[in-house]
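Yeah, one chain of the complex is gone here, protein chain that is, but the others are all in their spots.
Right after this comes subunit A.
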Amino acid sequence: MFNIHRVLGQRGVKGCAALLTAVLMVTGCSGGSGGSSEANWVSIEDRYTVDPEKPAWQLDKKEEVTDLTWYVNADWWNTDFGKDIVTKKIKEDLNINIKFITGDDTKLNTFFAGGDMPDLLTVFDSNSQVVSKASTWAIPLNDLAEKYDPYFNKVAAADTLKWFQQADGKTYGYPNYSNTQADYDSGNIPAKTAFIIRKDVYEALGSPVMGTPEQFQSVMKQIKEKFPSLIPFGFNAIGGGTGSLGDALQDFIGVPLETENGEFYDRNLDEDYLTWLKTLNAVYRDGNISDDSFADDGTAFEEKVKSGKYAAMLLDGTPQQGGNLQIYMSDNEGKEYIAIDGPQSTKGHAPTLNQSGITGWMINFISKDAKDPAKAMQIFTHLLSEEGQILMNYGIEGETFKKKADGTVELLPAVKDMQLHNADQFKKDYRLGEFMFFGHDRHKALSADAFPEAIKQMQAWGKGKLTPHFILENINPNLGTAEARALSAINTKWNSTLVSMLRSKDDASFDNALAAYQSFLEENRWADIVKIRSEKMKQNKEKLGMQ
């Protein structure tokens, strides 16, 4: 004790100050926000009286401009606001100024750790903890609508709101591209997966049928003979996943989504699917799948699409490759890629192609720290309304597009011309189809100008082949649980097993890789994961009213 006194005495005030600072910093660090803050319910008494028949943004008389910060968890998001025709109109209509902040998960985590939250937040992963614990940091849309803007309930899809409902019966986030059963039934959603082949190759071989494994293998051989400079068969970059050879191929040949009892079905071990993997392995052994296809990243794959390196491809995400396919098509007339029926189920199943489901893509939230939640809510309503949707996709009538007699929409020639020939300027001036926080496929269907020419035939081919995969959405074990860890190990194992199987030197090593995967499943809580997934599928069906 004596020593401590002496030391403190010697070091004096400075030491104490440093120590004190340290203690303060530590306690300060541990405080944080914790999402325990209360929502900032501003009063709208002297601004407007809510009207369920009229959107609040048309009623709000607030005179000063409202400044809002909006965090988007994507580095690629264009942070400009108010310069192009779309955001300029939004700015005028709502009398707001939005400052966009972009970043990755690290930055998102910093917001939560630092406690200084933006007004609005957009995230992507519906399975993440940020979304599942939204009740701790976001304001429920139900309460916002009731207090500030009941018109929201007219423009939001009831099914989507119900789908995102949390345990407390409230919905906190609203996504874009959330497709409900009604959307699927309307036929307005275009397919995004296709088996495509270069037209010149297809015609040179006499438009062969390649539905069965034998036919497929033999056509690939013929391609190699006639077009030795091409790689006969390609697929999306595999990376840490399965490229287009996992669930995209399973959907393509119509592997069932569930067991007959409505429980989780392990589609990776489906007999029909494994037959096709064996066929692809045979094609690989014939030298008709390049080793590089297994190592390429997204950029390398895109380069090959752009230069027409693959004779045929199972392509998932045709809109994402639309630009590259268009570039290839414009430079190589008559050699463009076309969709054909391609591989078929050996069991006679029809394709069950997938598209964006009810979970959608980007999910938007209003945080409890929002300075003016009423204004924030008005953005949701505005963009979700018919008016907002048309504005995002086609701009302003008379200025950028005209409505035709049949109700469809057409861009004005000058705008269309810029879209085709000066894409950068087009983005800067018009930004059509890009400000898509609440974007939706059904509005894309309003115009022939919504998609590039190169993928229209592929989308037409996919008509009638889409099947909603709603029951399989968000069925993974909750993050942080032992099952979630086991599942991530299993996914990693499946990724390497799939590639090993496709690159097998003989049938025996194909079977060995598969057997090793199956025993890996047993060692890693697979039974528990299946149970959780079946349970969550049941909940999904209840939510969707399928039971």
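In this section, contacts are C-beta pairs under 8 Å (C-beta built on N, C-alpha and C of every residue); 3 or more make two chains touch, one makes a residue touch a chain; residues count from 1.
One rule holds in what follows: contacts and distances are computed from a predicted model.
The protein name that UniProt records for the chain not on display, among "Acetolactate synthase", "ABC transporter permease subunit", "Sarcosine oxidase subunit beta" or "Sulfur oxidation protein SoxZ", is "ABC transporter permease subunit". Taking the complete complex into account, A:500 is the one of A:378, A:419 or A:500 that touches the chain left out. From the options A:48, A:71, A:100 or A:137, the residue with contact to the unseen chain in the full assembly is A:137. Only one residue from A:40, A:58, A:128 or A:166 touches the chain missing from this view: A:128.
Mapped onto subunit A, contacts with the missing chain fall at residues 14, 18, 21-22, 25-26, 29-35, 105-106, 108-109, 112-113, 128-130, 133, 136-137, 238-240, 287, 290-292, 294-295, 479-480, 482, 485, 488-489, 492, 495-496, 499-500, 503.
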